[in-house]
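Only one protein chain is missing; all other protein chains are in place.
Coming up: chain A.
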Amino acid sequence: MITKEEVEHVGWLARIEIDAKESDAYAEKLNSVLDYFGQLDEVDTEGVKPTYHVADIVNVFRKDEVTESMPQEDVLANTEHKQEGNFKAPKIM
């Protein structure tokens, strides 16, 4: 069971503001999602290895060769908040 407090905590971790009314609603919704996934627990997985990828491939690499980076103006194109080539964020800490 996901509690209201857990919803608020997860919201805080994601820096999303969730007020008291919303947290009740989210708790209910998240619990129904979890219940649904809970059905998977009914499957017998004895002796089955965990699957992280559906395709059974390993070792995909690229060579250590330089490719072109983006021009600075393109990098900063999606923000209004910039200064001397940097992104500018509100104060952090």
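As a working rule, a contact is a pair of C-beta atoms (placed from the backbone, for glycine too) under 8 Å apart; a residue touches a chain by one contact, two chains touch by 3 or more; residues count from 1.
Convention: contacts and distances are computed from a predicted model.
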With one chain of the assembly withheld, which option in "Sulfur carrier protein", "Arginosuccinate synthase", "Replication factor C large subunit" or "Aspartyl/glutamyl-tRNA(Asn/Gln) amidotransferase subunit B" matches that chain's UniProt protein name?
"Aspartyl/glutamyl-tRNA(Asn/Gln) amidotransferase subunit B"
Chain A, residues in touch with the chain not shown (by the definition above):
13-15, 52-53, 55, 57-72, 75-76, 83-93
